[in-house]
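Inspection log for the structure reproduced underneath, given as structure tokens.
Shown here is a partial selection of chains from the complex, left in place.
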């Protein structure tokens, strides 16, 4: 670990630092010259960046990624605008010094899906994320002092309401955007009953968004602190699965709360395969199911297709999102920041130099979600 | 069996006959007075009526239904129009003597779903089907000389193009309408690749309909005669599962036929739970799956929700249909009767007096689908 | 006028009274026996009923309707449930004594549109409204002590939250349901900018509903009291057309409020044909226009179809609604009654005996909207 002694940079070239991973739990601070942006690209200074589950996976070595820069969610300050960049990706005027949220993946613009405007399916969206920092422009991921926004990468100016609390905005990138994309595909009518299976980050954001669209929300959870959060994030009802131990009991409870009918919409964000079968029981005949928590193949359940058919249930899935959803999520945060305690979703702040401590405590679940602040900013 | 000797009716009252079931394989012809229709109801003479799988179930005793009249698909001739009936359910003028196709179920108009116009979910749609013929108006189902169309039951005049071949029209009621309803919910864009899992009645109709909407169709089947039918019903490609024995091999073949991409739409009409998993393999990323063959709960498979999510696949189901879909299906038949050999879907015709022979030969699979013609017509 | 002396009814038959119109400004109270309900019908006592613009038209003689009972919006108390009525039209259990909101029109269930579940287009929806009270069951409209809900007429139990303030619920029937139906057809995405042209009853309800769906709302109005109301009903911005006198100036203001882009959605509820052209200017390229205020044909404007095409604008219209929208509107009111001052939409209450005074003062615009309470309740 070399951060403390990265003292000098050449007079003519500004240097920055980044967190490099060379194998399981093998991190290193490395120093590179801050690049000049290509046309349509933007160079930024990182203001804050989060520790998300995916970084834990890579750090632990559960994930093949290595020999690269870490991080994906961040809020950055524009330091160098590439030629032709006059607005952010939503058409809002942009200047040096502005705070922005970059989408954590790119759109290649040349694969079959990008060519059809279906950016959420881009086949090359992680093209830059796994690159070695030896390759220019070095700052491919945001755990560092700087971050490079590529020409085809979307980024959005922070709404004014969020300028004082940029840490909130960092949270929009992953969970909130994913949830908003999924729920918009599923469709929420006013006064729909939406049952959310699990009150983790995805579940809390889903509860708040469904609430703001006019739904009645039911959250299923079994941990005290998460139940409390669910209530703070707009749950009209919480079903505690310590009290309602079986899937049948929980389904009965949902039916009791809906005049015996069942929920209009269920959202699987528990991330356990068994939740899929339970969701079908929670829904009414003709209900809509958003399955988005089970993102890793390889775990099977006993499933009865005939039951799905008999109940006329449709299933929607969501695994990535269209990049402009981040813009909409930032607006959502700006509009609702006084209604929901988003700040509680981030419960620890570390100087970037203490990244290993942040990872270890996250690993031990001593904290929910940590944010990292580069020391020199 | 008493049909031959149902000789007399009172002078002033016309009598009709119907096929009554009193237990497994226990049929009887019974005679009742032909009723006069209530307002909005219609009394008809049955022109032809089919032997469908559901009648076989009831006859065998696999189904709790008993002490009732048999039959559900029929073409009838209007003999007595109830007060206020001037048009069919599509607003077409109707007169005595017209040939009509009645929807085989009713809409109660008073359940929560009917009240919302979601007739395909009516909670009382089989209210009359299981009644004893002792209850007025006796002719609750169409295996008989007469059939009573209730005030809230939809019925449609046969298009002129089908008047010479009413047997074709009888087929619209069940398979074609169900398939059209399902595919319209799923959505077929022009030039979508649609893979149909199974070339039974549902599958052949699905192939024809997808073809007429401009899709490229692939049918998976393993029986020579059905493969031939699939080709006659518009399949652009057939995958013979005797040649491609594993699900993987069939998925490979579908990918080979779609430039490595996979199908846009898959339609499960095989009616075996395992087909559900195979369908997911046949689809492209972002594909749409219509699951409609597995209509009976109780059979489970090993299913991996994470795979569904990773491929961003949405699932639509269909188990009943909105009654006006029958009107659309009749139009479809009228428009395409020279393109597809619908007549081959019905390969045997019996006088109604020979109903037991028709059932026994259907049971032994000596024929695909029989039609019954009441003797006196 | 005979209300005060309607003293006796036969011992065995309860009598009720109703407001009969025999020609322009020629009202009369008439007395009829309270009917017993047919199966599926409901007899009610009127709790309150509103004076709406359409009653003023009929009273003045601007409308051909005469020789009939007046009124259309009402809240009633169930006094006699017809055979087979165990729930309201949403499936909620119903008993004598319950407060209900009946939909002001019926669905005939037999026209082509009802047969397709498109109840909002029923061809016979006013079949009963114009009948003479001489025809049984007499109480065809709700200005009276009783009101008859026909077998095919939808009615909904008042949500518990509204039981204390049934006058609020009366307002749901007309303006709110119409607006909700229109906006749901148009579609409102979270954070859409919705501009509402006019802050009358439709406009205020549209503003509240758009607000609850997460839109940013702009209202255009020119009357002080209505501007104040718009703000109370959730308008984020009001454009006063006394300050922005030309359509161009108002369009400039909308563009200024939307970073130069224009509104995503515009809602025409001004009821003047010229507003249609202005709406097109207010919208962004690709915007959606809900035209619902101009309900009477016969007034033309100079319109440029090429401008509509060049701006890629789609137009949706709404003139009636599906009856179940009333249920959703009641839920909306129940959910939001503490957020918006619905009580201000009704600013006068009269005993039903004073109906003529209520009409005269409404005519003179001394009040916005009056509610009538039958004297004996």
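Order of writing sets the labels: A, B and C. Residues in every chain begin at 1.
As a working rule, a residue touches a chain if its C-beta (ideal position, glycine included) is under 8 Å from a C-beta of that chain, and two chains touch if they have at least 3 such contacts.
Nothing here was measured: the structure is a model prediction, and the numbers come from that model.
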Subunit count for the whole complex, all chains sharing one sequence, 3 displayed: 4
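Convention: only the chains that are shown with their structure count from here on.
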Dominant interface by contact count, named by its two chains: A-B
Chain B and chain C, separation of their C-alpha mean positions in angstrom: 43
Rounded Å distance between chain A and chain B, as computed from the means of their C-alpha atoms: 47
Numbers and ranges of chain A residues touching at least 2 other chains: none
Residues of chain A that touch chain C when the two form their complex: 91-92, 180, 184, 189-191, 209, 212-214, 259, 261, 328, 331-332, 335
Complex contact set, residues of chain A against chain B: 118, 121, 268, 273, 276, 285-286, 291-292, 294-320
In the complex, chain B residues that touch chain C: 40, 84, 87, 89-91, 109-112, 115-119, 152, 154, 322-324
